[in-house]
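For this view, one protein chain was removed and the others were kept in their places.
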Amino acid sequence: MNLLLLFDYIGTFVFAISGTLTAANKRLDFFGATMIGFVTAVGGGSLRDVMLGDTPVAWMRDLNYFWLIIAGVLVTIVFGKVVMTLKKTLFLFDTIGIAVFTIIGLKKALLMGINIPMAVMMGLASAVVGGVIRDTLCNELPLIFHREIYATACIIGALVYLLLNYLGMNEHICELATVVTIIAIRIVVVRFDIALPKVELKE
Amino acid sequence: MNLLLLFDYIGTFVFAISGTLTAANKRLDFFGATMIGFVTAVGGGSLRDVMLGDTPVAWMRDLNYFWLIIAGVLVTIVFGKVVMTLKKTLFLFDTIGIAVFTIIGLKKALLMGINIPMAVMMGLASAVVGGVIRDTLCNELPLIFHREIYATACIIGALVYLLLNYLGMNEHICELATVVTIIAIRIVVVRFDIALPKVELKE
Partner (left out) sequence: MNLLLLFDYIGTFVFAISGTLTAANKRLDFFGATMIGFVTAVGGGSLRDVMLGDTPVAWMRDLNYFWLIIAGVLVTIVFGKVVMTLKKTLFLFDTIGIAVFTIIGLKKALLMGINIPMAVMMGLASAVVGGVIRDTLCNELPLIFHREIYATACIIGALVYLLLNYLGMNEHICELATVVTIIAIRIVVVRFDIALPKVELKE
């Protein structure tokens, strides 16, 4: 399904933008911003491929990723103020990106014979690890650990995929349903300002 | 030796608890705490397997690890206050855990033909890297670099293993002696509040 590859490209592009924006907030220089853009975009997929043993990692074998990331960084640097006014569009593409990264990670792990719970973890890792590395390198507590609910959305999306697949649905429908589920959860979460409860151990 | 696997499971479970406790101190949400518990438990073994090239990494091939980690996280979240009163028990299991992780990393590296000093490093990495990632993700200076002496205990334990093995001792005895050595060192260290000297370069 070429749509999956197209969404993968879009996700890579948007992740590069998100990395560059974070770097700009930290007042990094052009090189630092480019590097943060890069690792945000490829971090999740790299960890997935390295842990699964599918090397050289995927993005090294397709030059399109390289240019998409460079483009994402340049667009952010040149049109930064405009980019920041497009928050809703970015949010939508970012959500499509994590949905697609989840599906790709999940399918890849299953293909390699990994058991289902671990395959879901690999889908999740593909989607969120880039952002975790971005925040750690920028010396911040990763956003995803204390505010974003989208990891939960990825897991639910992965379960939807597995369920429909188990029921024998067409591959395209499984993928589409997963993307739609993840987008729907994120929109609902942001709309109603839902957050997971914090872990509280003190008396 | 099934005891080694059993201890490996116990170590994984206890490491998941330690990760979740750290996450709770940082007021992460449930998802964040689960993720920190996860990487604390599997981080060391993953780095070891990835650097040795033994992929997919070990914990992905045995579903027990997954459920032990989930159990560790849940136990901590539900019975957090009780868990924190069990400090001595946790300390003992944690020490058993690092001892076993050290042995597993050391043996695996030696089996793959890695030279002895590097194999000791791999044993050490298996034992401590999970905690380092935990602290780095939680935006703290890794505990092990400035307060814990247990890395030193791992190295001495690994040397004991190598020595006994070189002397032709039974495998079970080598392993048991290593675990006992590491536990003994940690108890002495904590009891007498021993710390490594800090590196001091200033005039």
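In order of appearance the chains are A and B, and numbering begins at 1 in each one.
Following the convention adopted for this analysis, contacts are C-beta pairs under 8 Å (C-beta built on N, C-alpha and C of every residue); 3 or more make two chains touch, one makes a residue touch a chain.
For clarity, every value in this text was computed on a predicted model and none was experimentally measured.
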Note that chain A touches the chain not displayed via residues 20-21, 23-33, 35-36, 38, 46, 50, 53, 55-57, 59-61, 63, 66, 76-77, 80-81, 84, 136-139
Residues on chain B facing the left-out chain by the touch rule are 50-53, 109, 112, 114-115, 117-118, 121-122, 132, 136, 139-142, 144-147, 149, 151-152, 195-201, 203
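One rule holds in what follows: only the chains that are shown with their structure count from here on.
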Whole-angstrom distance, CA centroid of chain A to CA centroid of chain B, is 30
